[in-house]
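All protein chains but one are shown at their positions in the complex.
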């Protein structure tokens, strides 16, 4: 369970309001790589972690921190919206181009919907979605997703840093940049720890024994491409003992994807090229012998 | 531009139909980490790449390959749907429990909407979304996102591999697993190449000089937590010359997030604790001196 | 900021697994009225609250509690998924109808995507959306939304309670029902407190002085309707001193919605009935006098 | 079924066009609490109502009215878009700041997509979603949702009223405000009527007899909180005969959410702390005795 | 405005309930081509129509009819859900495979969320979206979209017809099929009428005079393709006086999409191949002469 602490994690005081910047800062709350994404991603990963101890605790530690970042940036946005135009007329806009610009550029929902507060949405007003996050139960793949999210989040923070000269905003973003620096390292080093603890290999390679090894080390290239001129197509593979290489992209089959005759009850357009279609009856699963027969066999002890 | 080649990249022939499995396989087409995600992510990254040569070519090489995977799995799904029940009655369902199960479990849109073909959706029928992908212009962060997506995609493929015993499906998935193995390495090694080519550091650290270094190397922990017992809270940092450490999560400010008096025109609930609110006029941006005055200054050459 | 406490708020231990029920229970996590909705709704309302003290604290108190409910139900779902089928073949499904039913009915993403854990989605697999929540800055309207969400959430919990006979699940849901009972009262009584504190009227009636009082107390009915036979169309109004009544639904204007001639550059289909259209130039806002003229006036001190 | 009446319910004639305001007014059509939400919410509630007579009729009365509001505001938006810029060049924008502001601020889809008409979207261009509405079959909870929606809708209308000085727009919004005033009362009084008619209690309390009464009357507080200083934590409860109170938020269990050993076929990261995992076979539901055995028992009359 | 008529347009009485079919029938309410789509598409097109008279009236006639179809199918779904399992236990499911199938296959939200009524969602539970519809102001393109929607809707209805043998359901769907037959013709003939009335050409060809006529009559083919063997690549064009033909798909430029040097403040990965990047200042629009200069010119009467 969770407890709220009254203070923010870090001060969120702009020197002065800036409604346009408030709109942009929404990307750090409700964007694909905003704070809602990382906090909820870590919370679901934590709940889904199968191992008590350092991994689960660390995931939940950072999850709680990120939730504080949602709060911190929300407060910043509300303060940036102070004095944002709530009333205006065509006359005012025409006489005051800068005001007109703000009116045009600010997120209108910051006035109409949230009454001067932050929204659970990105800088274009698109609501945050649960589809942004992942908690697969596999810590290697999840930590890679986390490192990627922290990297993208830091890059966006860095771009936003350059779009303001408000010292209060800059101070908060300098803090956020630092945390993203740490968190990137945290996930990359956690992968190292997983490997060292013998919990996974350096890449996701479950069922490695049955994958088709003929195709696991080669770049497939388009016709005019220098794509093979990098480490990814030369030298030893990271797993397995293979040499990476490249070849022209070609089909490995003569299968051109022709489909069986369609079920006539579905009214797919069809010229009979593949014989007549038959009505589906689920026979594919029930198999040659009917289900009721199978049950009968099971009951009478015959069959399978 | 693109050209279509008639053959599939790899054979997609199930031994027999299986409508329930067709439903599940949709995750590999239209899920968060399905083939639509990787193909479109790479195509946007390729178009957005600022450097002609090996990186851009390699990104576009793999982008074209992944599109072939969308096609290959689509064909597999259509073939798995052969004979799926298109007509049934309550009587049939009651007398045939396996048929009832298929009727209940299969994706009804595979009959009603696509007429026996694949859908641009995941295994729960949620349509694929452009919000799944990223092309930031920054190759380090994008390659990390790509490596994460290939890892998650391979894990899902591996789980799906275990859910069937159809040799034709297994053969195709063994191929997909191999490609995901290669592609994971491809992106991880491409990061190594970027670093070696001097194009980035090992983590995203733009604006590194201004980040708040006091906070870039520490895990913040909850009260009862063993979260610090890993490499991520001990030893040297990956960038900067610091020692990673941990501390109890505490606020670094006494800012409790109080907001300014609200604009009365927005009807936020307010008890006057922070003085009277004033109507917003955008003055925050225009600053102490009005915009029209500034324009006047600019025209007359006075002021700023 | 937030701190995580290691223990769950309430025990979440099913007596035995039930993958179908796990799928249904997702509605309480990621549905329109699930725990993600209430926790994030309260957190945004708390951050957006303009008054330090009992209201803001109470909102944040309950916000933190609800986040613990997300965690508690996530753990329950993961435990209900123990032993859910991860491997199966057509043969097994045909021979075992109950297994086939589970295979068909369970959320396939519980295996493929989350590896046996909860998802940030509803019982149909639709991801949670930020569009479900509201934080308007106006406590009366927000508390009404909160009371409604707690009521809908309790009703869904109550329906789910009747769909299981697992004593461990029932025990947790009995706790959830109790909390929803309290939380409904909490928001309804908070509205009473707001009114008593003089912070609002019993309904949202901002700008009450300018609303068109002729139309604020009457039900408009269809032709054959007994809709007026209730308190809502009889007796005194809740605000204002009016008698509620009803009348046949009629238009109050002869405006049939004819539109002006279209801008020819937009290629709307048009027969010229309303004269020739002219190309839009934004003149509507700039008004009869051009913008540059207005600026000139402002600078030179002339004009309006 | 429905019939269209040619006249609008109320006149929708702006004095002059205002493309920026047209963009904002979209919130009242396609926002979370716009007219599409209330009309469709009431129509689904009406179709789902189990009782012929005053409740069902009243719900359908207001449903039809709200659809007329969608139409009325759509016409207003189309008229506000008259003369919106459809053609422009960089030169024009540079020379005419007000025009540039409109170009930037207006919804570009009002020109590109709808050709000067309204869109089924909110003020940020996000399409309306069926996920905004609810029709639960339980009139108490639905009427609370309706009262909340009317309150939020009225608040947004009131904010929008203050953002224009066009007398035609103001006249229409004064009408809308009045209807929202009536409709709020309508739903609140309908709840009173439900209670008076013996159809429900004052809060949703189905299965009240089995809820865990120990936890249904207490606010759980964070450590530094004045949250208990309101009616919601003092005095008698609204249902049941209890005294409301408050206490520090604590866990009521020592369950820290540890999960069972994972199914090895799902490749969750695992260190064996909880014993070896076994492959899922759905046995949890089938129970200790297999399904086929159960069927055999049923057929032979033995067992259960 | 609209009025509700108490009777349904057509009887919606199933002979007996069928919860699985209720789930499927949702496609006709909230699917991409369901009744919500057509009713709202026509209502927006009607409000956006620039011509009083037969076109606008016809659009609104059919819009009102389709809303009645939403109602009619909603009632059918609620009736099909009678007796759907609301309570069950693992034991019951194990002993009753058909019940287990229904439990697995039915839409769980039909019990949990709507309490036995229809939902504004498709057969997979995805909420209806405003993004499904279009009202462009151009009747030719809209009528084509309408004809397409009616065709897809009829096809889905026809497939659903074959999935039941309930005479009551069949009777209603026979009615729906008939209406879709008429409505397809209605829109196709309305296009003929538009052409006859001189309001458009047979295809959308606005700005026809400036399109690049070299490329408006040719199919571009992949290398092994028989795609040119149809009327679409032979014979006269429908507009313009050209002969349709085909050719191999080739690039018409040597532009390989290289991008300019990136703005260094955006941290795109860059090797300097295209010279140094410069920080963006919006100069592209302001042009060679600054905006303030332009304003000065405007005010002083100099310049452009």
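When the chains are written out, they are named A, B, C, D and E in that same order, and each has its own residue count from 1.
Keep this in mind: a residue touches a chain if its C-beta (ideal position, glycine included) is under 8 Å from a C-beta of that chain, and two chains touch if they have at least 3 such contacts.
Model, not experiment: these values are computed from the prediction.
In the full assembly, the chain not pictured is in contact with A, B, C, D, E, by the touch criterion defined above.
The chain omitted from view is touched by exactly one of B:32, B:74 or B:216, namely B:74. In the full complex, subunit C touches the hidden chain at residues 155, 158-159, 162, 265-267. Listed by residue number, the positions of subunit D touching the unshown chain are 1, 3-6, 47-53, 55, 86-91, 93-94, 97, 100-101, 103-105, 107-109, 111-113, 115, 121, 124-127, 136-140, 194, 197, 199-200, 206, 295, 298-299.
We take it that only the chains that are shown with their structure count from here on.
Listed by label, the chains that touch subunit C and also subunit D are A, B, E. Chains touching both subunit A and subunit E: B, C, D.
Taking each chain's centre as the mean of its C-alpha atoms, subunit C lies 26 Å from subunit E.
One simple way to say how far apart two chains are is to compare their mean CA positions; for subunit B and subunit D this gives 27 Å. Looking at subunit A, one finds that residues 1, 3-9, 47-48, 53, 55, 60-61, 64-65, 71, 75, 78, 86-87, 90-91, 93-95, 97, 103, 111, 113, 115-117, 121, 126-127, 129, 131, 134, 136-138, 140, 155, 158, 162, 206, 265-267, 284-286, 291, 294-295, 298 touch two or more other chains. Contacts between chains leave no pair untouched here, as each chain touches all the others.
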